[in-house]
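Removed: one protein chain of the complex. Kept in place: all other protein chains.
Order as written gives the chain letters A and B; numbering starts at 1 within each chain.
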Amino acid sequence: MNNRLKNNIFKYWAISCTLFGIAMLLIFLINIVIDGVGRIDWNFITDLPSRKPELAGIYTAIMGTVWILGLTAIIAIPIGVAAGIYLEEYGKKSRFANILEINITNLAGIPSIIYGILGLEVFVRMFGLGNSVIAGALTLSLLILPIIIVATREAIKAVPKTIREASFALGATKWQTISQQILPAAGGGVVTGVILALSRAIGETAPLIVVGALTYVPFVPQSPMDQYSVLPMQIFNWISRPEKEFATNAAAAIIVLLLITFIMNGFAIYLRNRWQKKVKW
Amino acid sequence: MSYKLTADHVNVWYGNFHALKDISIRVRPNTVTAFIGPSGCGKSTFLRLINRMNDYIDGFRMEGHILIDEKNIYAKRVRVEELRKEVGMVFQKPNPFPKTIFDNVVYGLTIRGVKDKHTLEEACESSLRQAALWDEVKDNLKKSALALSGGQQQRLCIARTLAVKPTVILMDEPASALDPISTAKIEDLIAELKQHYTIIIVTHNMQQAARISDRTAFFYLGELVEFDTTVNIFTAPKEEKTQSYITGRFG
Partner (left out) sequence: MKKRNEKIIEFFLALSGAITVLTTIGILWVLLYESVLFFKEVSVVEFFTDTQWTPLFSDKHFGILPLISGTILTSFIAILVALPIGLSIAVYLNEYAHPKIRQTIKPVLEILAAIPTVVYGFFALTVVTPFLQTLIPSLAGFNALSPGIVMGIMIIPLISSLSEDALYAVPKSLREASYGLGATQFQTSFKVLVPAASSGIIVSVILAISRAFGETMIVAVAAGLEPRLTLDPTVPIATITTYIVQVSMGDVPQGSLEFKTIFSAGMMLFVFTFILNTISARVKKKFYHKYE
């Protein structure tokens, strides 16, 4: 039957599409590994960058990444979680909360490079922070704030209303109920969302370029006001060089970056599964 | 004789919906009062007035007075958290916190700043005994409350309520989600508890009301149709509507 035939043709087409996506992923990863794994050794990780590809390492880039990630986490997590709590627990019907909600959805769709432009004008120039780690961290914080807020809200939403009722009926205040019942119960979901947000921040390059992350940094940042580079920047820099050996370096650095990213994502998903099991209503 | 709870011409609106119409009732201390009536008649709404759980509902408005121990619980200076120490509530579906049994029972105390381990442990044991749960859980209070059976969870919720030493206990269909054996246990419990507490229980199970309560109030479409001793309500009701309801003509 013609219909049967069409059905099967589409089925195999669709399966091919699915396999295409997975195949691309595999080709891609295998390619990177072949290109770069040979270059990875302890020296690669601990060497400073250099004009000679064989001597160049990712040490300063990794330290820069650690700095940026640390500062971003310190800034974004409290603000994001607090805002999420406010939207979910306090502001429910107010016009202010409505505006916030629409606003956050909007922010999530703005290209990351625009955050870079914002950071450039406000943090780098107006606040006079120059192209320092703190300026980069503040910029990235604004970028991932919507992600953390949404994750917090979803986690809080998942806590059954009955828990809230029981707490109030025993005479707890709103904040006692939030801090002693809701947040602990929602904690796993929040942590998962935070880790996912941070793993997104690790891979961001464009906004950091705009706020002045350097491509060649032969030192490790010692304070938030220092200049810095990050792993994706280093990769970008090496890709842009014509020498083939730098391409190898880039591949090796990519492997490190991907490892970090996958470990973070994997950990977040593991946490989510454990949390969902523990809190079975 | 002083009454434990007095409601005086109470009217409740949710937005434009007139949920409770001119309710006046007086409850004596150390009694069990049952609220019966078909779904949507307002009995749960009225119950929730007593510990002010309706305060959280959009568009809620009340007129009239509710007094506990002669004091107006809706007065401006009344602190809701204090009220809920006096008046405890047990819900239809058991809702233990996802914490240990011990933490569940003492929660009402810890949020009020009680830190002394000894005090907490004593309160825990006393409450669990009163709730007829102690023997079943005493060996492992650190077990998660969610691991208990439905009936046990509900008794845990009762223990949790008792731990703050209220004088009034509100129960909103406490056994309707439980099996018959657990239900029987809870009913026995209520009979025990009434020696020390004033209990008001909402139930859609008329036989249950007949078994455990001293007085019964019949609600219908937001009105308090009749309030009398349980014996009278079920054998010689004065109102026709009451008669129709208890004989099952509508429900």
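By our rule, a residue touches a chain if its C-beta (ideal position, glycine included) is under 8 Å from a C-beta of that chain, and two chains touch if they have at least 3 such contacts.
The model shown is predicted, which means the values in this text are computed figures rather than measured ones.
Chemist: Could you tell which one of A:I40, A:L118 or A:L183 touches the chain left off the display?
Modeler: For the chain that is not drawn, the touching residue is A:L118.
Chemist: Just to verify: which one of A:L25, A:L55 or A:I74 makes contact with the chain not shown?
Modeler: If we include the chain that is not displayed, A:L25 is the one touching it.
Chemist: Check each of A:V33, A:V220 or A:A247 against the chain that is not shown and name the one that touches it.
Modeler: A:A247
Chemist: Please output the residues of subunit A touching the missing chain, sorted low to high.
Modeler: 3-4, 6-7, 10-11, 13-15, 17-18, 20-22, 24-25, 27-28, 31-32, 35, 78-80, 82-83, 85-87, 90-91, 96-97, 99-100, 103-107, 109-118, 120-122, 125, 142, 145-146, 149, 173-175, 199-200, 202-206, 209-210, 212, 215, 232, 235-236, 239-240, 247, 250-251, 254, 257-258, 261-262, 265, 269
To be clear about the criterion, only the chains that are shown with their structure count from here on.
Chemist: Roughly how far is subunit A from subunit B, centre to centre by C-alpha average, rounded to an integer in Å?
Modeler: Going by mean C-alpha positions, subunit A sits 49 Å from subunit B.
Chemist: For a test of understanding, state which residues of subunit B touch subunit A in their complex under the given definition.
Modeler: 51, 53, 56, 58, 80-85, 88-89, 91, 93, 95-98, 107-108, 110-112, 146, 157, 160-161, 164
Chemist: Of all residues in subunit A, which touch subunit B in the complex?
Modeler: 93, 160, 162-163, 165-173, 176, 180-181, 184-185, 278-281
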